[in-house]
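Okay, so here's the structure we're looking at.
Note that one protein chain is taken out, while the other chains of the complex remain in position.
Presenting chain A:
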Amino acid sequence: MMCSHEKMTGSVMSEISADMSVRTAQAGGFYEVVRQLQDVDVQAACMAADGYRVRQALAKDTLSPEDFLALLSPAARPYMESMAHKARDVTVRQFGRTIQLFTPLYLSNWCTNRCVYCSFNACSGIDRMQLDAAGVLREGQAIAATGLRHLLLLTGEAPAKASVDYIRDCVRVLRPLFPSLSIEVYALTEPEYRTLAVAGVDGMTLFQETYNEALYPSLHPAGPKSNYHFRLGAPERACRAGMRNVNIGALLGLDQWQRDAFMTGMHALWLQHRYPGVDIAVSLPRMRPYAGSFQPVCDVDDRALVQILLAMRLFLPRCGITISTRERPAFRDNLIPLGVTRMSAGVSTAVGGHAESEHSSVGQFEISDPRSVDEVVEAVSRAGYQAVFKDWHPLEDSCAV
């Protein structure tokens, strides 16, 4: 006879399963999935999973959304060692014993948004800076001298200052130095993404911050970023515009982490199905101290972050996973064999922070891993892995090998 607990678990899970339109949602984009899941208490379903459900998930090669949720549940905690071994083996088969390195280059910290958790908030009193072409080149040269070949360009959201044309001009300055250039800027339209793709940008990173539509306005009270729907559709627009890599994520801690981790995985799966030619990746950023006083809703401790990493790897075996310098060195090093495929190194979150340390701005957030590129390479090597500096070659005719 089925106990009431099992009945509840089965009931909620089947509700999720019935609503799971990952393969079919068309016209409404991923928001159609978000809207359908609003009728389901994902958090309750996660809390209701039991050990039997976790063991079922662990026995599979291809996990369903319900399996993913079970691996994010408290019931999975006793099984994390098994999850870790499986995640390691899956990752080595798919990606090898390699970690691809990159670093962010902050172009501008001007911002019109008022995200309550961010130092670049329009209301914060920080000094504002924007690199000119000469400054961009100096920063690029300083980074290239470390051997890095993959670069992530960042701006705040102030299109009147850091316009798409400005970003494109920066790309033109940096293209000869870096075979791979990605952007982490404000949400753009499809033609704007296409402009940058044509200029030589091959990757796009954008975090939804939280998938909780009801919570989102209180965290983003003003500025263009307050438009939840426009931001949610940005990764799909980037896929359509010709980006080769699209990296998504939620800022873990803004909402219950199980829910945002689950929605991140669902979003990645949806993008993989809709745009099979694009490499979809996820980042797992946690809230970090910054120049402000916002306290996260939810504490994402180390064990929780590891659980998210393992569950994500098993749910999405071919998905790239990035761990940033938000995490401290020893912890990052321990994550290397657990499913991570990309790490940042030699990081500054300040505008001008690589070449102009005396004239750089306040960083977007405090980094926890200040190690140089060489030090990160050494740490990766100690873990038995190889740091990969170059994993893409631009195909424009003018580019030399």
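By our rule, a contact is a pair of C-beta atoms (placed from the backbone, for glycine too) under 8 Å apart; a residue touches a chain by one contact, two chains touch by 3 or more; residues count from 1.
Everything below uses one rule, namely that contacts and distances are computed from a predicted model.
According to UniProt, the chain absent from the figure is "Thiazole synthase", selected among "Cobalt transport protein CbiN", "Phenylalanine--tRNA ligase alpha subunit", "ABC transporter substrate-binding protein SapA" or "Thiazole synthase". From the options A:272, A:307 or A:324, the residue with contact to the chain not on display is A:272.
From the set A:64, A:82, A:98 or A:124, the residue in touch with the chain omitted from the display is A:98, counting the whole complex.
Considering A:41, A:213 or A:391, the position touching the chain not shown turns out to be A:391 (whole complex). Residues 92-98, 147, 149, 179, 244, 272-273, 276-280, 318, 381, 384-386, 388-393, 395, 397, 401 of chain A touch the missing chain (whole complex, contact as defined above).
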